[in-house]
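With one protein chain held back, the other chains of the complex are shown just where they sit.
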Amino acid sequence: MSSAQEISYANAQKKRDFPKHLIIWFVLAIELLPFYMMVQMSVKTNQSFIANPWFPNLPNQWHLENWVHGFNLIFPYIANTVFVAVTGTFGMLALAILASYFFARYKMPCSTLFWSLLMVIMLLPGVANLVPLFQLLKSMNLLNSLWALIILAIAGGQVFCIFILRNFIEEIPRDLFEAAEMDGATHLQQIMHVVIPMSGPIIGTLSILTFLGIWNDFMMPLILLRDQDLFTLGVGLVYLDGEYVKDYGQIMAAFLVASIPIIIIFLFCMKLFVRGLSSGAIKG
Amino acid sequence: MSLPISNRKALYEWTLYLLVLPSLALVLLFSYFPSISAIYHSFFDWQGGNMKQFVGFANFRKAFGDSILWSSFVTISILVVANVFKMVPSIFIAVLIHRLKSDKWQYWYRVILVVPMIVPGLVTLFIWKFFFDPNIGLLNSIINTLGIKTVLVNFDQFFGWGVFYADAPISWLGNPHLIVPALILWGFPWIGAVGVLIYLAGLQSIGQEIYEAAELDGINSWQTFLYIELPLIMTQVRLSLVLMIIGSLQGFGLQLLLLGPEGGAGGAGMVPGLWMFNRAFQAGEFGYACAIGMILFIFILALTWINDKYVRVEK
Partner (left out) sequence: MKWEKISQIFGLSLVAICFILALTRVIFREVESRDPNQITIRFAHWQLEGTVPRALDALAAEYMKLHPGIKIEQIRIPNKVFAMWSTTQLVGETAPDLIQMQALAADKLVRYMVPLTNYVYEPNPYNKGNEFENIPWRDTFFDGLVNAPSYNENLLELYGIPQTMHVSRVFYNKDLFKKIMGDTRIPQTYEEFQALCEAVKAYSKKTDTIVIPLAASRDSTGIGWTLFSSQTQKLTSKTDSINALRGKGLEENKIAFLKNELDIASPEYQSGLRIFREVSQYMQSGYTTLNREDAAFYFLQGRAVMTMAGSWDASTYFSQSPFNVGVFTLPLPSPNHPDYGRYVLGPITEAGLQSSFSFGLSRTSAHPEIALDFLKFITSKHGNETFSKIAKWLPAVRNVPLIDIIEGFKPVSDGFPSGPALSTWGPDVDRLINNNLYLLSDPNGSVEKFTAAIKPYYNEALISEARRNLRERLKNSARMDSQIGAASQLSLTDPSDQRKVSMLFEAQNFNEAGYYYVRYELKKLGISPDN
């Protein structure tokens, strides 16, 4: 096959991809509809939204004061939220990696028991868990403190992350661990030098998922914190959402402003995140 | 799989237990302690306050005679089966993206898929409510414009369903026969961004050259999917299946938002989670709700076990 033929073959292949692109664009368009709505609603007043819910207004009718309002609403909570979300995500992953290493490395005595203990909790539906949890935190003197939020985030994310990470670490070639062991590496060193570099992408993925969860949570801050200057961002958002006749423009603007930090992180770590989710993510 | 280890070696490696200890302690303390309180309360007549009365297995006996609970299990079973089929489009799109020749496009499609994750659920709810609205909604306009309504009405008259009438708009969420179909239709085209990315991950190991070779061998795209792609993502499929089963059996948020705590017309949207919610927060029967939770747990456990046992494909 000559190179000219090869090129024309490749071109033909790309042309044959055209219907695939069409289907994908069709699906993506539906998936992006909520995002489009969020953006176009964020510059409308309730009146203009009610009059014209589906189509964007002309730029000269944009109500950018919604964004200012959103920013003012979010701003006082930013420091608390960043503190809780970063500490929580970091602590959650650190512990989950250690535990996953335990399950993935050797089949230690009792490890099946421990594994079942963790998995069962994922299947238990929560009915009236909040009151006992609250009393527990109270007896531990953790109420009205950001640490309560952090500890709950760490504890709450363990099972899911261990569930995924374990499979991931098991996929790492044995030889790497054995070579490290030969060099006299302790378990912690093996985790630092083998596990983390090899599963960087999935760790990135889990961290963004955890981060998003803590970022938007409103229930726990409301219930556990007394001082309003300790509240996190989700509380501010739920105040808007909870009104009877919602001001959709302000809600959307606030959500958009609140997601800007996430978008910034996301843009810079995009490769990490996408590759993380995709490069062999969950293996059972 | 993790390596089997001899008892002697395990003794020597005892420090490994220190690694799992913090996670286990946190989970036991903050997840088990509250849950065990729920198990404990399933044996009480309890209204959520500090007064309670031990009733033994009375709550469970009551649950076994509770026709609403059992019909809610039938409803959720239908929804779970539907959810299994709703996993297909995600797999389809993943395969489609993976088969694209252009690496650049593959990358950007993945990026775009992640964007909707930051949108609040409120917006999605608003859009879908509009879709199903009987009077001004999109679905009914499509049905009317395409003339499907006449067909449905004729079928109705022929079979005597009593669901579609020529002179009334179709009330998708207000008719007991249409609630489950509407819930199934909800979220069309049923693409889960995380799901697609996970499947793409499994497909990663198939290079373009394999496709070219397959094409030269005259294998059509369906066969390619069946023999090359599907086996590679089977593990991911199984995992999504576990998470989906757990999620849909415990979930009731959509039903609560759309149909209210009573499960809508004819109670057709009543699922076990919603019944649990209804009993706890409408009727104040927290003890009974805890018992329903336990029954639900056993149900999930059994399904997960079956999934683990039978849906296993060797690579």
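Here the chain labels run A and B in written order, and each chain numbers its own residues starting at 1.
By definition in this document, a residue touches a chain if its C-beta (ideal position, glycine included) is under 8 Å from a C-beta of that chain, and two chains touch if they have at least 3 such contacts.
Predicted model, so just to flag it, every value in this text is computed and none were measured.
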- Out of A:Val39, A:Val86, A:Leu176 or A:Met198, which touches the unshown chain? A:Val86
- Message: Touch as defined at the start, partner being the missing chain; which of B:Ala214, B:Ala265 or B:Leu301 qualifies?
- Response: B:Ala265
- Message: Touching residues of subunit B against the unshown chain: what are they?
- Response: 45, 47-51, 53, 129, 134-136, 162, 165, 167-169, 171-176, 258-260, 262-267, 278, 281-284
- Query: Please identify, in ascending order, the residues of subunit A that touch the omitted chain?
  - Reply: 46-47, 50-51, 78-83, 86-87, 130-131, 134-135, 138, 143-144, 146, 218-219, 222-223, 226, 228-229, 238-239, 241-246, 261, 264-265, 267-269, 271-272
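As a working rule, only the chains that are shown with their structure count from here on.
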- Item | Computed distance of Cα centres, subunit B from subunit A, in Å | 19
- Message: Quick check on the complex: what are the subunit B residues that touch subunit A?
- Response: 1-5, 7, 9-10, 13, 15-17, 19-20, 22-24, 26-35, 37-38, 41, 48, 89, 93, 96-97, 99-102, 105, 107, 109-120, 122-124, 126-127, 130, 188-189, 191, 193-194, 197-198, 200-202, 204-205, 235-236, 238-239, 246, 249-250, 273, 276, 280, 286, 289-290, 292-293, 296-297, 300-301, 304
- Message: List the residues on subunit A that touch subunit B in their complex, please.
- Response: 10, 13-14, 17, 20-21, 23-24, 27-28, 30-35, 37-38, 41, 53, 95-96, 98-99, 101-109, 111, 114, 117-118, 120-133, 136, 151-152, 154-156, 158-159, 162, 167, 170, 174, 187, 212, 237, 241, 251-252, 255, 259, 262-263, 266, 270, 273-274, 277-284
